[in-house]
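Every protein chain except one is present and positioned as in the full complex.
Labels run A, B, C and D following the written order; every chain starts at residue 1.
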Amino acid sequence: MVRYAHLIPLFPFAAFAVNILFGRRLRKASALVSIGASFISLAIAAVTFIGNARCGEGSYMVGRWLSFGGISLDFGVTVDPLSCMMLMVVTVVGTLIQIYSIGYMRDDQRFSRFFAYMSLFMGSMLGLLLSDNFVMLYIFWEGVGLCSYLLISFWFERPAAAKAGMKAFITTRIGDTGLLIGILLLFSATKTLYFRDLGNLGINDSLLTVIALLIFCGAVGKSAQFPLHVWLPDAMEGPTPVSALIHAATMVAAGVYLVARTYGLFLAHHSSLIWVAYIGAITAFMAATIATVNNDIKRILAYSTISQLGFMMLALGVGGYDGGTFHLMTHAFFKALLFLCAGSVIHAVHTQDIFKMGGLLGKMKATGWTFIIGALAIAGVPPLSGFWSKDEILSEILREGHPVLFGIAAVTSLLTAFYMFRLIFVVLFGKPRSELHAHESPAVMTVPLGILAAFSIFAGFFRPVEFEPIMMGVSIAISAAGIGTAYVFYILGNKILPAPLRARFSFLYKLISNKYYVDEIYEALIIKPSMRLAGIAAAFDSKVVDGAVNLTAYLSAVSGKLQYWFDLYIVDGIVNMAANITWLCSAVFRRLQTGFVQNYILIAFFGLAIMILIKLTGGQ
Amino acid sequence: MNVAESVKFFLPELILAASAVAVLIGGLFVKKRAVLGAFCLAAILLSILCMPHSYEAAGPLFSNMLLNDTFSEFFKEISLLVIGLVILVSLGYRPFSDEDAGEYYFLLLAAAVAMMVAASSNNLMMIYISLEAISLVSYMLTAFLKRNPFSSEAALKYFLFGALATGVMLYGISFIYGLFGTTDLSAISGAINAGGANSLAAAVALLLVFAGLSFKCALVPFHMWVPDAYQGAPTPITAFLSAGPKAIGFAILVRVFLKNFFPMFTGWADIAQVVAIITMTAGNIIAINQEDIKRMLGYSSIAQAGYILIGFVVGTSLGIQAIMYYLLAYVLMNIGAFGCVVLVSNSIKSDHIEEYSGLSKREPVLAFMLTVFLLSLAGIPPLAGFFGKFLVFAAAIQSKYYMLAVAGVINSVLAVFYYVKVVKFMYLNEPHTMVREPKPLSVKLALVIAFIGVLAAGLFPVPFLRWIGSSLL
Amino acid sequence: MPFPLLSSVIFLPLLAGLLILFVPKDRTGLIKGIATAATGITLLLAVAAVLGFDYNEAAMQFVEKVSWIPQVNINYHLGIDGISIGLVFLTALLGFLACIGSYGIKERQKEYYFLYLLLNTGMLGTFLSLDLFLFYVFWEIVLVPMYFLIGIWGGPRREYAAIKFFIYTLAGSVFMLLSILALYFTSSPHTFNMLELASSGSGLAKGLQIMVFIGFYLGFAIKVPVFPFHTWLPDAHVEAPTPISVLLAGVLLKMGGYGFFRISYPILKDAAVYFALPFAVLGLINIVYGAFVAMAQTDFKKMVAYSSVSHMGFVMLGLASMTVTGFNGALLQMFNHGVITGGMFLLVGVLYDRAHTRDLGKFGGLGTKMPVYSGVLIVFTLASLGLPGLSGFVSEFMSLMGGFISFRLITIISVLGIVITAGYFLYMIQRVLLGPLNNTWAGIADINKRELFTLVPLMAVVIAIGVYPLLILNYQSVAITELIRNIGGLFL
Amino acid sequence: MMNGLIRQLSDIVSNYGLPRDFVVQASFYVIAGLACVFAFGVVAMRNIFHCAVSLALCLFCIAGVYLFLNAEFLAVVQILIYVGAIVTLFIFAIMLTSNIEDRSIRQANRQVLVSAAVAAAILSFFIFIIIGAPWKTAAEGTATAPGLEDIGRALMSAYALPFEFISLILLAALVGAIVIGKAKKQ
Partner (left out) sequence: MIPQNHFLILGAVLFAMGLYGALTRRTAIGILMSIELILNAANINLITFNKFIGGPDGLGQVFALFVMAIAAASAVIGLVLVIAVYRNMKTIFTEKMNILKW
């Protein structure tokens, strides 16, 4: 077993430190620092990958992190096929996207800051993949979330970007809270937090289910599954390489990775897996429908990502571990490719509305063709990588006996092919719909596109494929139907057919184009009430809690005549009642001191008489 | 011990009495109050020096009229401390003239003698006479600003209230005489311990005596004279009133009730407890509203008396130690505070608290000292006032008077309001004027003594506690 | 006699303060120099204590014991153990940094530095005393300079805030005094020695323990502050000058928590068990309620102040759990909160010095003008909202873990507080740093070297503990283990 | 003188069959009653001059009561000090401070009713207590009143200290009265 995997995340972290501290002096060189670090990580990851294949899997301890009162927590790394595969994907895609970013971010003021964040992300993501326990995973999990936040609001001068970053962070954090509770519950029930122990925990099923579902909450947030998917489309406010790396290829896949990593927990009881499956299915379908009506090139891809992640969840949920993880890998390549192509297009035309583009294939050859390759891959056209993984998922769903889910998956596949080619046809073909001065991007951008395209084509062959002719046929048919429909709608019928359809199903269209009103519902049910609750709490705090015990302040603040006091008493009302009563005492007692000496004597003797009376009655 | 044998143990008092007469006569010829004051201080020092000698054969003096013991020695020394500090403060008090200085110092020394006699009185008759002596001298000193209506009014009110209070006490003493056939405390104590005192008449007589002493100690409901008298009296005399008679009043309370009448007193503890709680609460609550610093300190001294009374209610050895320590601390901090008031009023001609605005900028050292004295009165560690409160509450807790202790601490929080109010004006507000007056050396000296005393008694209470411990009854 | 290290730590600031009193008022440079040197040497002495500290030893170290008032068995008794060492270091560190942060104070500097140093003495003494009487004395000494520091150098409503702080905390502490006395008189032989009381204190009847516990609770809870005694805190923080806010949040609040660790729990075990559930509920209220109120604030400083209320809730929760995890978490949370919130207040001060407003609604887009400031602010914000990898996470996680073992439902609701915390902190970041630049601040300058100097050490601590918590856990864990064993808590 | 008078009166009443004590008793009650009446005059009359005169008469009656208590010396001192000195002083003071019209205006303030109630309550308390109290009494017949000589000797021995001390008080009062009383015009 190889024992240097823990070095993989260190280089990007070092690059982050260098860039954040000396970024201003390094300027463009900071890109080289980051890319260099990624490349070293890639190299080590490759060695690990090969070593793993040769020496077998396992995990080893790196260092002690917590230790107190007989309790300790050691951090270690897991090296197994899943982590090795993901390490390779992340390092490869990450390195390529960073190279691409040199071109994309060329003119940005905060160039070095961008690469610093990218390195931080790389480090965190790699750490996440290598974690061998929940705490370590949670740490890096939040770390990638932070990078996501920082990079989404990288152009923070844009209010939308600032808001989107916050939305992403908080939405995922809601899921993370579930994860955290799950971790706490797991620890309190089993005293272990290591993944390697998940297989035989020896606790009852219902508790196990609860833990699994809580952990799944984290995955739902991170992988933008329904109902926490709302942040991902907004996250497209970030620079496109970020969208490609974080919000398509790697970070959002972490949720799927988490489920896969803790699969033992889910397998222990079937009810938790069903949840995963249905959440995945709903997400996949819902996002796909939204993607069909959206006009923003990046958002279409974002919904597509959500949909594909749902697909993976669905696969895992029905027990298709292999298919799910396989799709995780292939998706990383082709979705990164698609985003980078989209970025290249945006870079060229400075708009994201697809209906302002058109006919770009002619002007942007490299971008255009790689775009098409990506689209074919995602649509599931053989022999590109997407075909193999998607096909495997579909067959696994059917094999496990879930006809309803299979139906949803099939429809989703159809929709996927449709909206992808809607995009392709509208953007690359036809005539330009507005005045565009499109030009091909520089080589630093197109070369990574090429490499990714190659991966998108060939990644399907990284593992042996089982041929199931019938199933394959079905898959191909679905893809073809989707592409064909898109062709009919957007090439042949160009804008003739969609309009009547839209009118015919106006309610449906409205529902879908408004993203099922999920954001609005959250706004009304969660955000506004909690803001109002905060306001109420603040008012309660300053008026009631403070007021009731405000006797002190009141006494010291007010001094003066009885009249004045009376006014205040009337005006201030009930809240300061306690204070006022004391104040009244003070004023009244003070008035006892009339200055009239016989009053004094009278009071003294009155008191004396009372004392004697007490003694008389008490004594007998 | 008869007269002839007693005289040599009476030397400190005799020295002071002789000096008093000497000052009175000297005042006719020497019209410099500084000289007369210095002479008085010298007499006081001499008296203090003679004191240990007079305790070598402590015991009953003058046919048992007096009992010279370490307890009385403690209070005699406190009395001399008070008078000494008051003389120092008086020397720097602007409204006093040189004209009547001889009479003034004569009266102060007479008060010293009266207090010393009162502290060692072992006979109710002697207690009555010496208390009347203290009172009469106090009335006159209060009225010493002859042309000042405040001073005269204060004195008359004080007088009317006081005369009545002592009349009531006298009436009570006459009952005790009727019940026991004697006014000698030791004899009465013997009779009580023999079990002959369970009558209602005895209880009421005791209450009347308590009332008379309450007047001296300013306990509710016999406190009403305090604010008026304190505000109207010349400030050095206010300092004297707040410290001297009160200390002696408590000394006599302890001697009469806790030493000699203890079996009878136990029945009164509940009422004394209520009196303590009402006293401190009333003093504190009313003080919050005051605008005149002397009046405010008057109410504060009422409240302080309430705390001291806690030690009395508890009545244990620790309680008595607490009373003694508290009184010592109280004398230092209260006279210190009034000394500061004297200096401030010398320059701004006002005792209004608002006029203290920005004192820290005008007179930083003075403001600092006044702050320390006020914080000590408020019971903030590590100052003497805190340790006094600590002992008082400790005594209460030790004897399981939890209610009393809780009332005490709540009150000490209330009290912070008005003490800190003065501090607030001094430090947080801007000065109205930047007038700086030269400060008389004598007052500075008094302040330094009080300041060092307050710090030392708070930080290093050991010698003080040892002193008190060896002075217990 | 060995070198009296702890006495030096306590009294060096006081001596320097007295020295300052004799320096002419206008020699401000010298005054600052003395103050800085004194706090700096104090910090070095504290570091020396840390280096010389043997963390495998649960007993008190560097003990100094001199009879003070033998008549009532009061001793001048100092010592340091795993529970106090972190807080002493924190106090010395913040004392030094806030002293440098005080250079911005331009008025009445002589008085300021005198009071500041007196405050330092009080705080350090509180953490180092092992005699209840001595503890109380130092505890109260803190009040007076604090009153002046808020009242003289504070904001517009400083008088109100200062008196409120004073009265509130005094009201709590006088009840503590009664409890101290009750402990003294119920122990035999009568003693104020915390260690002896802890080893023999179980003799108290439960009913009495509960009364005594409540007395201490009032004292400590007001300092922490625990709902509903927290209302002094926002006022005091908002009005206090920046360095004083730093100490207020960084150190003073810890005095309350420390009291629970040092006095309430070890001495009053049965009562501690009795009050575990109420403590947990109060912790929950602090966390969630504090977070909600913070969310509604428009004043930057007030928001941070309420966040303190929320964060200190974790201390309560950890304590309530009576587990080794929870206790370690609670103690660590105190340290971390001190560092993080101290830094937050320094950052608020940096902004206020430039903008003269703290209204969150009036900023916007400062990220472009103040990149370094933004970076630092973001780090502290993230630490504050419990981002893993930074120190706040470790202690919150441990507190929650402990809480979860004992109070499952309460802890789950508390975890939701974390989401709200993230919400208001990010909302703050958005309103201050992000978005288009508000043109009012076009000329605003970035953080300067001196300010950065005060923040970098804190940031280093935040990151170091976040990455490698054993750095500090090693120091405290043996003492906590001993404490848990002593009170019969859970080793979970 | 008075004893002789009473003895003669006693002889007379005994002739009428009444007990010999009757005269003594009757005269005591008459004198005591008069003392009360005059005392009431002091506190209730409108003209302050009349009050002072009433006070003098009251004190005179009290001196008479002292005779029944075998305290002839004190009766004499009572008349000398109180009637002779103190009441005269009061009258001087009244003349110095009051205008003619002031002397006969309303003399009672607004708290008459409360005061009467308090005074009555305290009186009834005291009477209740006095009746029930176990006063110390000497065995029958052994009680001897001190003669003038006894008092004089006591003053010089057992009570020497208070006696001397009172001289200091009187000196102080004198000095104080002079200082406060003499006020130069400013």
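Note that in this section contacts are C-beta pairs under 8 Å (C-beta built on N, C-alpha and C of every residue); 3 or more make two chains touch, one makes a residue touch a chain.
Every value quoted in this text rests on a predicted model; they were computed, and no experiment measured them.
One chain is not depicted; across the entire complex it touches A, B, D.
Of the candidate positions B:73, B:228 or B:351, contact with the unshown chain belongs to B:228.
For subunit B, the list of residues touching the undisplayed chain reads 125, 129, 132, 136, 139-140, 143, 146-150, 152-157, 159-160, 163-164, 167-168, 170-171, 173-175, 177-178, 181-183, 227-228, 231-232, 289. By the touch criterion stated above, the residues of subunit D touching the omitted chain are 21, 24-25, 28, 32, 35-36, 39-40, 42-43, 48, 51-52, 55, 58-59, 62, 65-66, 68-71, 73-74, 77-78, 81-82, 85-86, 89-90, 92-94, 96-98, 102, 106-109, 111-112, 114-116, 118-120, 122-123, 126-127, 130-131, 135-138, 142-146, 150-151, 154-155, 158-159, 162-163, 166, 169-170, 172-174, 176-177, 180-181, 183.
Against the chain not shown here, subunit A presents residues 590-591, 593-598, 601-602, 605.
Rule of thumb we're sticking to: only the chains that are shown with their structure count from here on.
Look at where the CA atoms of subunit B average out and do the same for subunit C: the two points lie 43 Å apart. Separating the centre of subunit A from that of subunit D, both taken as means of CA atoms, is a distance of 102 Å. Counting partner chains per residue, subunit B shows two or more touched chains at residues 200, 204, 417, 420. Each of the following residues of subunit D touches two or more other chains: 125. Within the complex formed with subunit C, the residues of subunit B that make contact are 360, 375, 380-382, 386, 390, 393-394, 397-398, 402, 405-406, 409-410, 412-413, 416-417, 420, 423-424, 427-428, 461-462, 465-466, 469.
Partner subunit D is touched in their complex by these residues of subunit A: 598-599, 602, 605-606, 608-609, 612-613, 616. Subunit C meets subunit A in the complex at residues 160, 163-164, 167-168, 171, 227-231, 289, 292-297, 324-325, 328, 365, 367-368, 371, 375, 378, 382, 387-389, 393-394, 397-398, 400-401, 404-405, 408, 411-412, 415-416, 418-420, 422-424, 426-427, 429-430, 433-437, 468-470, 473-474, 476-477, 480-481, 484, 491-492.
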